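The structure appears below as structure tokens.
In this view, the complex is presented without one of its protein chains, the others remaining in place.
Coming up: chain A.
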Amino acid sequence: MTIDPQQKTSKFRWGEMDEDDDLDFLLPPKQVIGPDGNGLKTVIEYKFNDEGSKVKITTKSRVRKLASARLNKRAMERRSWPKFGDAANEDAAGSRLTMVSTEEILLERPRAPGTKADESKAAGDSLSQLGKGGGVLMVCRTCHKKGDHWTSKCPYKDLAAPADVFVDKPPTGETSTASAAPGTGKAAYVPPSMRAGADRSAGGSDMRRRNDENSVRVTNLSEDTREPDLMELFHPFGAVTRVYVAIDQKTGMSRGFGFVNFVSREDAQRAINKLNGYGYDNLILRVEWATPRPT
């Protein structure tokens, strides 16, 4: 009984070991972390280098999961068939034929689940009422289609806009300054987006416009949160036009904030009321208007 521990320690007495003996058992065990939500897998290994000092090696690799398929026996057999035709003598060129989309494609739902097409969800919802009433008020200023889409959503907005038809265009905040310029300087070049009658809500300033239209900023997101998650979180409140999560280009990790744009301001306000301070993925979300409200 007393000899047993003695024997054990003697086994591990490194001083008595030969030079070329494997000392690996002295090292901490190999650690494999992940793959995490981003598919980032970290392997931490330890080994002795030539000088005999301990070195920690951290290997980070990205694991891409392909859809797993259960194959039956015949299908397994077919896997081992030799390639034929043009595929037989291809190597690198062949693998270039197939690639995984870099873009995340969603099954885009035409409306929020739980709502019906022909049923206005709330009495005060202007959008659904417009859509319901034959879209009389919803007239696209670019292509004059009634009730089909809003001007900002017009599929033809990038095409040549017909001029001289927007006499009764509702004045926007910037009209006073912008429309004065083309009126005075006739000879000077005026970009098409600034010309009288041009659709300013959809033209060149489209990017900026889009970002501040009923935009809601979501901060304190967890790193695993992706755009589809935000979409899932926000679309019960109403039609969402855009979801964006800031992603660090280097690490591919989320930077912890994002933006959600709603079609209607009421929906956005409701989302803010409901989700500000909401616990999501162990973090408490902060949801607010992206730009200070002009009041």
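Points worth noting:
What we mean here is this: a contact is a pair of C-beta atoms (placed from the backbone, for glycine too) under 8 Å apart; a residue touches a chain by one contact, two chains touch by 3 or more; residues count from 1.
In this section, contacts and distances are computed from a predicted model.
Missing chain, UniProt protein name, picked from "GPI alpha-1,4-mannosyltransferase I, catalytic subunit", "Probable cytosolic iron-sulfur protein assembly protein 1", "Cytochrome c oxidase subunit" or "Eukaryotic translation initiation factor 3 subunit I": "Eukaryotic translation initiation factor 3 subunit I".
Although one chain is not displayed, its contacts with chain A can still be listed: residues 66-69, 71-72, 74-75, 78-79, 81, 83-88, 90, 94-95, 97-110, 113-114, 117, 155-156, 158-159, 228, 232.
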